[in-house]
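Heads up, one of the protein chains got dropped from this complex, but the rest are sitting where they should.
Per-chain numbering from 1; labels A, B and C assigned in written order.
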Amino acid sequence: MKLLEYEAKKILIKYGIPTPKGGFATSAIQAREIASSLKPPFAVKAQVPVAGRGKAGGILLVNSVDEVEKAAEKLLNMQIKGIPVRSLWIEEKINVKKELYFGITVDRLNKSYVVIASSEGGMEIETVAAKTPEKVIRFPINPRLGFRAYHARQIAKKIGYSGNQISTLGNIFYSLYLAGMECDAELIEMNPIVETQEGNFIAVDARIIIDDNALFRHSEYKGRIVEGELSPQEIEAVKNDLAYVKLDGNIGVIGNGAGLVMATLDAIQLYGGKPANFLDIGGGAPSDKMATAIKIVLSDPNVEALFINILGGITRCDEVAKGLLEAREKLGINKPFVIRLVGTNEEEGKRILTEAGIHVLDSMEEAAQRVTEIIKSKR
Amino acid sequence: MKLLEYEAKKILIKYGIPTPKGGFATSAIQAREIASSLKPPFAVKAQVPVAGRGKAGGILLVNSVDEVEKAAEKLLNMQIKGIPVRSLWIEEKINVKKELYFGITVDRLNKSYVVIASSEGGMEIETVAAKTPEKVIRFPINPRLGFRAYHARQIAKKIGYSGNQISTLGNIFYSLYLAGMECDAELIEMNPIVETQEGNFIAVDARIIIDDNALFRHSEYKGRIVEGELSPQEIEAVKNDLAYVKLDGNIGVIGNGAGLVMATLDAIQLYGGKPANFLDIGGGAPSDKMATAIKIVLSDPNVEALFINILGGITRCDEVAKGLLEAREKLGINKPFVIRLVGTNEEEGKRILTEAGIHVLDSMEEAAQRVTEIIKSKR
Amino acid sequence: MGIIVNKNTRAIVQGITGAQGSFHTKLMLEYGTKIVAGVTPGKGGTKIHDVPVYDTVEEAVKESMANASIIFVPAPFAADAALEALENGIKTVVIITEHIPIKDAINVMAYAGQVGATIVGPNTPGIITPGECKLGIMPSHIFKSGVVGMVSRSGTLTYEIAAGLTRKQLGQSTCVGLGGDPIVGLNFIDVLKFFESDQQTRAVALIGEIGGNLEELAAEYIIKSNYPKPVVAFIAGRSAPPGKRMGHAGAIIMGKAGTAESKIEAFQKAGVEVAEKPSDVAVLLEKLIKH
Partner (left out) sequence: MGIIVNKNTRAIVQGITGAQGSFHTKLMLEYGTKIVAGVTPGKGGTKIHDVPVYDTVEEAVKESMANASIIFVPAPFAADAALEALENGIKTVVIITEHIPIKDAINVMAYAGQVGATIVGPNTPGIITPGECKLGIMPSHIFKSGVVGMVSRSGTLTYEIAAGLTRKQLGQSTCVGLGGDPIVGLNFIDVLKFFESDQQTRAVALIGEIGGNLEELAAEYIIKSNYPKPVVAFIAGRSAPPGKRMGHAGAIIMGKAGTAESKIEAFQKAGVEVAEKPSDVAVLLEKLIKH
């Protein structure tokens, strides 16, 4: 779950990390009110859960309360990377001497967390890593010890600080780690964390992605869906515990198992087709889940044909067949579809479908070929 | 820092551990009010930080609100093990099927915490261990893993439970561990934790001792001194970071280093004397700390003579000498005293005292002998 | 013999009384796996499919001399279940459960490393050494004993490819599902090393997918170690767009990292043939093994 900047900053503040003074607004008038309680100049920032928001024009720097109102109006009528701006964060602009990067994320190879720090902040860290890899420090966290205050100081030292600034900056790094662990972040970053002309450090932007699998420990986020962030299909999929990703083609795809569904998309592409989505019904889905999946995929107007690819392991072919018939009855599937069905209870599943007049294929590659041909023949 | 029962129970409740319904009172009227919001029968419990309070008559079981008022009156006029009762906890008496013991404390040998559990609760666990050692389970906590829910279930099983009660009781044990770790307890125990006739579990009494060295992490206890718990000398010592223990003799003792002071007390006893106190000024005490120490010891009316035993390591003999003169000047020491002074800056210290007309000894054993003779000669 | 599990594996099932645990215990027993005990707190003393159930792993291990465990415990409790197995001396733990929090999984892996245990998963279909031991939820009829070692990040895709191999009479030594989560116990290199020293294994099928760089590292290892057995790879997600998480938590392309192209290129550089579609894996392996 991606938190918005203002949500992330609230967490930082709770852990004693300095952030610019600011406030949250959902209208231009509100933005103006907040600004009048702050010292100019101001930063007016669109609250959208995407990286690279600044480059996309989502942050406006202005000098007066009037300008804040105008900037707010402008942003609230914008979309950033396809996401409509619904709220803003207005804050005092910080007097920058130097922009740094500090973040903590997951290190799959070392099976732990990893700290990434750089004396170059304010742009995406991947960009810094690509341009000047020597300026990026990767510090794997020993899971036995965790990240400790002295590790934080080592890093503050390595990105170029000395004297009292080592401990000041180190404490901020350490606090960010505590915040990240406490809220089960799979990514927590300050980008930039700024050194001011006075030699203080302030986290000017913050990003937190909470590990979805740990949400059961964080009831404060229960039911939280940021409006506009997800498509109607994605929202419906999340509610039904289905993994759905919108793509830009016209062949709707449903399968069981992420790897199998990916391979299905690849096969469609190989035969010249274009998948409209990724939808994994997961393992052991009952018939109603299958029906819901079909409903979600067909609710996308771009879908012109449907490809269902099931290899039954925990998933039972008879349940899939029942779900398909259920969906056909309720929704009246009016798009051509191809179904491939093998594995657990294959005979029963095939019998149900055959009796209902549906032809079932055995090979996913054959099925992929067939569905692309159907699309082509429609042109 | 020993918490009172009601403070400990507040912590347990925070961690979801069931405790009897109850309330806190400092007067009989208040006790009556609380009782009228509870269901009889009641337990009226003196809030004093001592173990074995029940045996000492500190818990009264009564059946009516009127009786609660009488019991409260009685307890509030009592002393338990020398400590006056200033407050009460009134709660609903629980329907006991079985009393169990569960606690966590420090295991010095294994350098970790240890869980102690028993199917026999309600009396001091040392008594159970002495009578029926086979009924006491000692479970050392692996510091690498901590105490986990499955350890808690293992213990619930071993003290005789099965079925759903394993997890119910295990969750309580596990919660107590979390509470203990969170508040840096060096002892946290539920004694008894009761199995009711209905098969539920309720912590009927709780005791928590917070690690004094970790109090800097627990600002909620800052400045907390339970009235009556400490003698005026002890309160003064705590304030001045001195280790003072009241004993029942007449020779005041001051020394540096716990081991040395203990050996000094032993030497006094060996020569037939009786120490009035233990007072360790610690390492590197400056002159004013020495003066404070003398003031504290002399404020005990039982003290008839004073023995100062200093072996200078970090502690400097000249500072000790200055402190002694300071105290003599300000307080007018009117009791005979013996001083033994060797170690760092010994010459300077001796010079200061000799010039002030004070005779200094070199051997602690000689000094111990001398001070006991002084006392005897006064008879 | 195969790797990690074989006919000497004596397994307990943690979470044996749940729907999944019970169902797959039955299937594993039917396959011939030695399921020697089950664990569900509060259900000690009962039996499931004639397997005795205990309240704790401690008791189960003591009574059954188990050396492996398969975990079906719900995600919030699964990491604790794994630690319980490890602390009681079990050296092979298969975690079927998906959606375990990253923080919990990291803790389990660190402890497993410390005690020298092997973790398969989490979010894995499990591991099977055909004809000897199935510790997992895979449909067993698609596997057949033979000389191909399989290792995969995916579940059903593995079945797809294994079924293809079996159809061509290419049996498998052992098939290992690494698991689809970002933190899993084994990576490709670990399993390649296992297969390297397994006499039964004559070739390896490696099923990767987009996200991370474990495939690239495997390719590097194959070069550096001068890997002695032929390897055929398949990478799922060639058509996946960047920045979208394709089901598996790990299957996401970040910027240029984690693309199928990068992985395919790395394998080709290592002399590993990369199949274009799942059915090609069997075709390529057939050629390599016959030669």
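Just so it is clear, contacts are C-beta pairs under 8 Å (C-beta built on N, C-alpha and C of every residue); 3 or more make two chains touch, one makes a residue touch a chain.
The model shown is predicted, which means the values in this text are computed figures rather than measured ones.
With respect to the full assembly, the chain omitted from this view is in touch with A, B.
Residue B:A267 is the one among B:L3, B:A152 or B:A267 that touches the chain missing from this view. Remark: the omitted chain is touched by one listed residue; of A:Q154, A:N200, A:N240 or A:S363 this is A:Q154.
When the whole complex is considered, the residue among A:T26, A:N110 or A:S167 that touches the unshown chain is A:S167. Take chain B: the residues that touch the chain left off the picture are 106, 108-109, 111-113, 124, 126, 130, 143-144, 181, 184, 186, 211-214, 216-217, 243, 245, 247-248, 255-263, 265-270, 275, 278, 280, 283-284, 311-314, 342-344, 363-365.
In the full complex, chain A touches the omitted chain through residues 142, 144-145, 148-150, 153-154, 157, 162-167, 170.
By definition in this document, only the chains that are shown with their structure count from here on.
Chains A-C form the pair joined by the most contacting C-beta pairs.
Inter-chain centre distance (chain A to chain B, centres taken as mean C-alpha positions): 54 Å.
Mean C-alpha position of chain A lies 27 Å from that of chain C. Averaged Cα coordinates give chain B a centre that lies 55 Å from the centre of chain C. Counting only residues that touch two or more partner chains, chain C has 114.
Under the contact definition stated at the top, the residues of chain B that touch 2 or more other chains are 144.
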